[in-house]
Each structure stands twice: as C-alpha cells, then as structure tokens.
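Every protein chain of the complex appears in place save one, which is left out.
Chain naming follows the written order as A, B and C, and within any one chain the residues start at number 1.
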Amino acid sequence: MSDLKKEAFDSDALESDLFETQEFVLNLGPQHPSTHGVYRARLVLNGETIVSAENKIGYLHRGIEKIAEGLTYAQFAPYTTRFDYCSGALQPWAYALALETLGGIEVPERAEYLRVIVGELQRVASHLIMIASFALDFGAWTPWAYAFNAREGINNLLEEISGSRMLVNYIVYGGVNAEVPEGWVERAKAELDKILYRLDDFDKVLSGNEIFLGRTKGIVPVSAEEAIEWGFTGANLRASGVAFDLRKTSPYSVYDRFAFDMAVIKGEGDCFDRYWLRMMEMRESVKIVRQALEKLPAGECRAKVSKVWRPAAGEGYALVEAARGVQGYQVVSDGSTKPFRVHMRSPSFCHIGIIPAKAPGITIQDFISFMASLDFVLGEIDR
Amino acid sequence: MVDFLTALFNFWQGFWGVPKTSLAEALPWMDILWAFVYLIGAFVLWAVNVIILIWLERRVAGFFSERVGPNRVGPLGLLQPINDAIKILSKESVIPQAADKFIYMAAPLLIMTISVTMYGLLPYGPGIRPISLNVGILFFLAVSSTTTIAVLMAGWGSNNKYSLLGGMRTVAQIISYEIPMALSIIGIVMLSGSLDLGAITDAQKNLWNIVLQPIAFVIFVISAQAELTRSPFDMTEAEQEFVAGYHTEYMGMRFALFFMAEYANLFAMAALGVILFLGGSNGPFLPGWIWFILKTYAFIMFLLWIRWTLLRIRVNRMMMLNWKVLIPISLVNLLLTGVGIKLWQYFTEGRV
Amino acid sequence: MRDLNVIAAALPGVEMKDGILVVSADRVPAAVAAVKKLGDFMLFDITCVDRPALAAAEGVQASPGSFELAWRFMDLRENSREVLTLKAFLDRADPSAPSVMDIFKSADVLEREVWDLMGIRFTGREKLERILCRDDFEGHPLRKDFVMPKRSRFPEADKAAPEGAVDGRGVKA
Partner (left out) sequence: MFGLGILKGMGITLKRFWMPKITERYPEVMPDLPQRSKGSFTFNVDTCTSCELCSMACPNGVIKVEWHKDEAGKKRLDRYRMNLGHCLFCGLCVEACPTKPQTTIAFQGDFELGCWMKQDIYRNWTKEYPAAPAGVSASQPDATQAAPKGE
C-alpha cells in the first residue's frame, strides 16, 4: 500500500479532514425566553452539546447594598422586597431578624405567628412560580396556568393584608406592619383548600407524565458532596439529600411550635428531585399555615420601636430559610440612624456558581431544564 | 416524447378554441380551466382554514388553561386573526444584513407553496377534488416532506445560530418521522388496494380503517404531530431553547407566511388522517363535504388537546421513539396486516 | 454550633478575640482547609466591611486593618443558625487575601463579588473578574470613599423654578 493510500485510510486523517466539526459560541441570554431574567450564559457548543459555559451576570445590578448606606433602617426595608421579587415577603423578614439581633428587640408573639403565616404563604407562591416556569420551560403551557391560578389566591390574600401583591412589605423590625383585616383568617383557611386542589391538578398533569419524567429524571444530578462544595442551600440542597432546613433544625421565630416534616429527598439530586422537593415543601408549608391560623394568639402585632431608631454600634447577622435557600443579612451599625453596611447573602448567587462546572457535556435542552430546576431569581443574584 | 409533443400541440389548439378531432383531445383546455377554478378554490379554503384555525387554537388553548382566549375583536373574538393580519402586514419587514438574501426570501414562499399544493390533492367530498392523482397519497407525502427544505432554507438563510440549530433539528425530525408515517399508511393502501385518496375513501364505505388498523392510527397521530412540529415534538421552534427556532429572524409578512403555513398544514394533515382512517367524506344524511369538514375539525380538536396537554420531549428520546419503537411496531403491523388480508381472502374467497 | 474554643484550637494561625476567630490574611487557606477537615462545614458567604471609616465615625480605637474580611461557614452537622466566622483584617494600601477557591468551590463567585464591590484582590486564583458591575466600571462601589452622585427626583421642577419662588425649605431661591 502506498503512503498516500495509507494516509487516506488513517482514521486520524479521516477525522481531521472529513468529519471536522467547528465549535461555536452561543450567547444564551440576556434576552432569552427561559433564562428567567437577564442572565446570560456564554456557551461554547459542539452541535447541541455544550463544551464549556460561562456565567455573565450583573445586568440587573442596582447597587442595593450601596443604596442601603444612604437610607435609614426603616427606609431600607421596602428595598429588600425588590431583592428576590418572587418571594417578596420573606426578604424583609431576614432583614428584620438581623436588625432585631443588632438592636435586641423582642417581637410580640402574634407578630411572630403573622410572620410565619405570611412567610409560608409567600414560600408557596414562590415555589408555584418555580414549578410553573419549570413546566413552561418544557413547553407545558397548560399546567403553568394552573400553578399561576393557585398563586393568584395567595396574591389576593397578601394584597388584603399588606396592600401589595408581589413586593409585600409587611414584615418590619419589631413585628409586622399592620393588623390583619377582619375575616382574613377565615378567607385564608378557605384559600388553602383551593391551593391544594389546584396543586393536585398540576401534579396529575405534570408529575406522572412520562415525557416529563424522561426530561427530568437523571438529568444533571448534583450529589450531596457537590451541593455542599458549591454552597447550595434551601430546596436545592435538600433535593441532593442533605437534611438541612433552618425552620426544622434550628427553628427561628415560632417554627418549633408547628408539626411539619422537613422535605428532603435522598436520591440522585437530579432535576426531578429539585422539582419534586418543592412540591413536597409546598404541602408542608400549607400545613404550617393552617396550624398557625388555628393557633393565632391575640395581642400586639408590633413592638414599640421609636421611629428614629439608633441601634448601638455592632454587627447583626441573621439567617432565614427563604424560598430559594438560606438568606443571610449582615447589618453593621455605627450608632447612627443609617446602617453602615448591609450585606445580603443570596442563595441563588451561589447556585449559579455551579453552572460552568455542570454544563460541559450536556445538551442545550438539558441545560434549560437544569437552569429552571435551580430556580434562581436574577433580582437576587444581581442585587 | 411524441405523446408529450402531441399533448402540447393539443394544448395550444385548445387555446385557439378549435376542437381538432375529438373531445378527448380538447380536454387539456378544459383541464386548464378547471385547474384555475380549483386553484382559486384551494387558496380560498387555505385562507379560510388558516383564519379559523388561528382563532381556534388560541381559543382552545385558553379553555384548557381556564382562560377564555381572545374574545374582544368581533363576536367570540372571531375577527382576531384579521386583526392580527392587519397588525402583521403593517410591520416593517427587515432583512438581516448578514442573511443569505435569496434563500431568506425564498423560504417563506416555498413553505406556503407546499401547503397550498397539499390542499389541491385532497378529496373533499364525492366528486370534489382538484387533482385526481392515482398516486395521490404518495404525492401528498412527497410534497409534505418538502417542508424540510423550506425550514432548512429559513434556518440557514437567516444566519442566526438559533435559527440554524432549529433548522437542523427539523431536518432530523421530519425526515425520521416520514418513515413510520409512510409505513402506517401502507397498511391502509394494502387494505384498499389503491394509492388514490378517492379510492381509499370509497373503500371505507362500510367500515372505517381505524377499526382495522388501530395501531397504525396511533402511529399516524404521533408522527403527524411530529411532522407538523407541534408539541410534544415542537423541537423546531422550541421557544424555551431556540427562541423561535428557524423563524427567529423573520418578521412582518414573511413571518406570517410561516405562521399561516403551520396552521394550513395542520388542516391538511388532519384531513389526510380523516381520509385514511376515519372514512373521509363517508357519512349518513349530510352531504359528503360537510362530513369531511366536521370530521377534520374533530380530529384537529384531538390534536390540539394533545398539544396543549403535553410537553416537549427530549431530542434523543424523540429519535429513540421513532427508530426503536414506532418503526418496529409499524413494520410488525404491516406484517400482521398482510397476513390478515391473505387469511381473509383465504377464508372468504378461497384464494391466497 | 460546635464549641468555638475547640474549633479555634483546631485551626492553625487562628486566635479568638471576643468570640470572633481572627486570622492573619496569609494564613487563611490553611485555616479554611482546617475548617473543611473538621467536616460538614459549608462556606456560604464571604463578606467585607470597610472598617476604618466606621472606627472614625465612632471615635473608638481603629481596628488592626482597613478591611474586615469574613468567611462564614454553615455547620451542617449541628444544623445551627449560628455561623462560624473567620475574620481577617486587611491593609488598605493593598487589600489582598489568598483565594480559597481550591478548598471550597463556592468561593469562586463569592470572591469575585468581593473583588468587584470592595476591591479586595484574591491571589492565587484565575479569572478574578468583575461579576456584577460592567467590565469597564471604575472603582469599587461599596468602599466608603466611592462617591455617589446625588440626583433629584424633580429635575424639571428644579430647572423650571420661577424667579423669586420659595423652595420646599422656605428659602428664597
């Protein structure tokens, strides 16, 4: 055989000359239907398979932490709802806890119960957004509408109590903003049944669907070790099999008075687990709300705090189990009426850190499901 | 060749209006006239169907998700598609600078041509059919698979990465699902003994093919959804992945052509399903064409129901479903049909 | 949380001051690696405070360094809300600390955030880029010497104030 022929039959030569493929760069986002905001992933693709990925964030950066330094403690509270806009009511809670540790304020019992009720309702609403957009990212439009219908009821309840539907500025330091309106407790109890009913319908349409299972089971598993390594918290961490839920393991507020189970899945930690954990958690949250509504004590709903509040110089660091994970607020005081420094620990910010590590080797389709299952909110990442 | 020249000669003779020898030789003249009549008829049907289907799809989608759908423009929102058309016509149609202009502009025209052609092949009722081809079903499949080329042209010509990826997926998907679809149809062809769509309709006077070929019907429904690139097989325009797939860069009237062709194809494919499996225009009391339209829209409702319940399948599973499930099953179905026909002939007519 | 004294003893180069674990900046990787070796700790936050400005405002004794950099760890064994905090005080002239990205991967984005907003340079890691601000942004916004422009919510009104009008504070313009 001549050299020329040898070369032609050489597999390396064949690969390099005939079957050479070219990698190309695809900017997924910031304007893309399923990046859930203005997130951009710079993907290097080989066909539809991702070779490498890079996070590009900051399109929604508003400098909230810097804004805080120019405002008083009370004035900054509404800004925290803009931080994670899908679970607006839970953010001021974390902020209020940080201020209460800083200033040593006792919160009345009724306020604690109201905080739990509003917080858990908001958690359900936030998880409903997650499962709805998760369904939507697979092209399931109809279940999306069912989940949003369920969320509508919660929004109405929150509007009655605080006046806002989405950016619920209800929890303030020292308690809650206002007393619940008359008949609200009964309406809330009735609404819980409707939420569960709609959730069940959503569940039946989506969770058992073989196509859905095929697209989520075993897709991009995150093991417990990886989850800890990358700083996962909240639902994503529990979906990886780590039993860690601040509400259960080290209860703050009055969470120790309710009977509920910590939702945790000892499995692969794939996209389905992350979705299913939220379904479980919503049902647990409804349980908590129901008990809290039953037990709601009478009394004051806000401690006496002077309007111009000056905490002593020091540092308060508080953690709250928010809808997306552990939400931390660090508030440093210099003794004046304005915070010296406010730092927000956002769970989603850590969650997206794993994307460049997990993306190589998966297809765009799985990448979309992975992004949706991580359930990040860009308002929280970019601050 | 000689025949062709004779026909051409007769054709021109026909225009002169001088019947030469016999009626048979004057027929081309008549054919041209009828062709025009049917062409206009097919266009009208195409346009009317598109308008109704756009309204129906949005309305039905709303009803499934507990909404009411479009209900503002006209009674029950029926004029909504007209409203949309006015809006879309008044939009500027920009051609991307980096696009391959000829291919970019040709793709929407091609896709529309294909979908209109399909309307010319269907027997809408006894005696109502634009073109009576004795290989009708074959021609229908051939024409409908040409959609691939138009979609790929759109994807390539736009010079957009999303479009290209969407176009590539389509080629893989439509070409693959041609096979189970054709195999499921061959069973019908064997039963009725003809490739002519009219003959297939006539063969179902007593018994619809869906009774004899239930498995083929299921395969047909699945591959029809895939051919139409509708959910769960809407890979081409997978919004959450490729923004709008192959027509990401299209706007204005060019986008409208893609949009309308999609709905036109839905009707054509549903009509094919009705002709093949649900007895075509056969039915008691009412005229045949009414039965045909009723059945087609019922079938379309069924397809919409599937589309608005299910979600997008994973690409590799879509291929697996095709090559590992549908094709083997349709082959087995074909074998069983052949054996069944022979047994039937043996027991009823005593011949093999 | 597990006993802080026990932890402090197990970490090299760490001394305890008023219940806070303080480490010198160059010994951070060793300390963080030791925290990881203790097991079930998760690095979940890195925070930074521009300290001397605070000290000046308070009139109290200045902290040993300019920037107070804190690594915060969650205790997953005890499942506590109390956080293990390692603090280092950095010099203002060249605030830099060694990266712990090799030890805890979550440090990747957190360190980039601190670099972007506070200007703490993390050494020994690749790709220390801005993460929230745009790439050509100048300065580090959360430092106290970063000046924010003041903006009025009524620009038109400010411009179009008629001659001799009285402004909100009762002062003649």
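One rule holds for everything that comes next: a contact is a pair of C-beta atoms (placed from the backbone, for glycine too) under 8 Å apart; a residue touches a chain by one contact, two chains touch by 3 or more.
Just so we're clear, the structure is a prediction, and the values are computed from it rather than from any experiment.
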| item | value |
| --- | --- |
| Chains in view that touch the one left out, judged over the entire complex | A, B, C |
| Residue touching the undisplayed chain, where the options are A:74, A:105, A:279 or A:296 | A:74 |
| Residue among B:85, B:150, B:174 or B:310 touching the omitted chain | B:310 |
| Sole residue of B:68, B:98, B:294 or B:343 that reaches the chain not shown, by the stated touch rule | B:68 |
| Of A:60, A:130 or A:206, the residue in touch with the unshown chain | A:206 |
| Residues of chain B in contact with the chain not shown | 60, 62-68, 305-306, 308-310 |
| Hidden partner chain, residues of chain A it touches | 71, 74-79, 82, 142, 146, 149, 152, 156, 159-164, 167, 169, 177-178, 181, 201, 204-213, 307 |
| Touching residues (missing chain, whole complex) on chain C | 152-154, 156-157, 166-168, 170 |
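Rule of thumb we're sticking to: only the chains that are shown with their structure count from here on.
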| item | value |
| --- | --- |
| Chain A and chain C: spacing of chain centres that average the CA atoms, whole Å | 23 |
| Interchain centroid distance [CA atoms averaged], chain B/chain C, Å | 63 |
| Approximate Å spacing (C-alpha centroids) for the pair chain A, chain B | 45 |
| Chain C: positions in contact with at least two other chains | none |
| Residues of chain C that touch chain A when the two form their complex | 40, 42-45, 47-50, 53-54, 57-58, 60, 72, 74, 76, 79-83, 85, 104-106, 108-110, 113, 117, 130-134, 141-142, 146, 148 |
| Residue numbers on chain B that touch chain A, as the complex places them | 61, 64-67, 161-162, 165, 169, 231-232, 234, 238-243, 308-317 |
| Contact footprint of chain B on chain A as seen in their complex | 24, 26, 32-34, 48, 135-142, 144-146, 149, 205-206, 209, 211-212, 214-215, 363-366, 368 |
